[in-house]
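In this view, the complex is presented without one of its protein chains, the others remaining in place.
Moving on, here comes chain A:
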Amino acid sequence: MKRYSALALLKAGLTGQRGWEQAWRDPEPKKSYDIIIIGGGGHGLATAYYLAKVHGLRNIAVLEKGWIGGGNTGRNTTIVRSNYRQKPLHDLFDFALDLWEGMSDALNFNVMFSPRGALFLGHSDGDMTVLAQRGDALRCDGIDADLLTRAQVQKLVPLLDMAPDARFPIHGGLIQRRGGTARHDAVAWGYARAADALGVDVIQKCEVTGFAMTGGRVSGVATTRGPIAAGRVGICVAGNSGPVAAFAGLQLPIEAQTLQAFVTEPVKPMIDTVIMSQSLHCYISQSDKGGIVLGGDPDQFPSYAQRGLPPRIEKAAAEAIALVPALSRLRMVRCWAGTTDMSFDGSPILSALPVDGLYLNGGWCYGGFKATPASGWCYAHVLATGDNHPLAAPFAFDRFVRGATIDEAGVGVLPQLR
């Protein structure tokens, strides 16, 4: 792998930008691999990279039915933060945040991680109490959290409607300054390129259509490009977790739902932090290209359609405009949808499955992009060693039967209430 650097860019600039090598190979699938990862999203590619980098394994393939990063990785609103209320969650996500901070260097690929601060708005005394409790829980575990007064929020985001009769009055906020955004595609590409350089086969246009079983154990996969044998197989397909697990006769505590996002025409910098309201479920940030990226609620019923309902966009836009009235002047240029893997406690599943040789990384709901590096790290650990990484141990598949769910929203088994 030729390293990217300022000098390389300068040289190529003087020679007509020729001589850049392909970022990753386009290999034919081999007959057999030690480990196969199904799904070439950020999580699958990060897993492959850490299997090679941390565990020294080389005979690994990532099988992707479409193109890498074409799933939720390339459709998400890229908010990165670790300020979850519960310890198993914030420990896992904070490990991710540590890895985000060094990712561009580690991968030699600019993932444009931009720790511009992730701000939750509080709209009432009740909201402020909840935010203060959350901040306390985070600080007890050494994770940064600052409770902001109304005046501090106003200073940070001058365009917010702070009028006394605002539709959603703002009482204050909670900010994680280390949080922010990253370039979603670059995360997939950076991991793919770095994994490829270590010998991992990243195989696109290769859909897994079944499992080969030998003596009750998974011994390979059936694909649209023929059968491939494997020592261990890791499912990492986000919204498609149910159908892929069904190939092995398993049913999961996961339901697929549509989540949409949309973006406005690009404008000069107007919002330089990530604004979120969990009471409203609306989030706003400005991309480096200048578009205002917005998102809201999932469609709240099962769907694989990858296209969503207009009322969700309407609601998110109405809330965003009420919060930042200047947004009403902008035109929406695109909206899109992804199929999220809504788990039944809102937390991911990251462990072996009750079929030998088969593992699951899924159930990230609408919030797994921020976890990408930690998810890959922990999944690589269990795939390489057979044991769950300590940070992933609370997220084992059997927690539902044990009654040990990790339910941040406290709403139980109905994902549409999250």
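One rule holds for everything that comes next: a residue touches a chain if its C-beta (ideal position, glycine included) is under 8 Å from a C-beta of that chain, and two chains touch if they have at least 3 such contacts; residues count from 1.
Assume contacts and distances are computed from a predicted model.
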* For the chain omitted from this view, which of "Cytochrome P450", "ATP-binding cassette domain-containing protein", "Fe-S cluster assembly ATPase SufC" or "Sarcosine oxidase subunit delta" is its UniProt protein name? -> "Sarcosine oxidase subunit delta"
* Among A:84, A:100 or A:344, choose the residue that contacts the chain missing from this document, as touch is defined above. => A:344
* Structure fact -> Of A:122, A:135 or A:242, the residue touching the omitted chain is A:242
* Structure fact -> Contacting the left-out chain: of A:127, A:255, A:297 or A:319, that is A:255
* Structure fact -> Touch with the missing chain holds, among A:303, A:347, A:372 or A:388, for A:303
* In the whole complex, what residues of chain A lie against the chain that is missing from view? -> 240-243, 246, 251-256, 300-305, 309-311, 344, 400-401, 413-414, 416
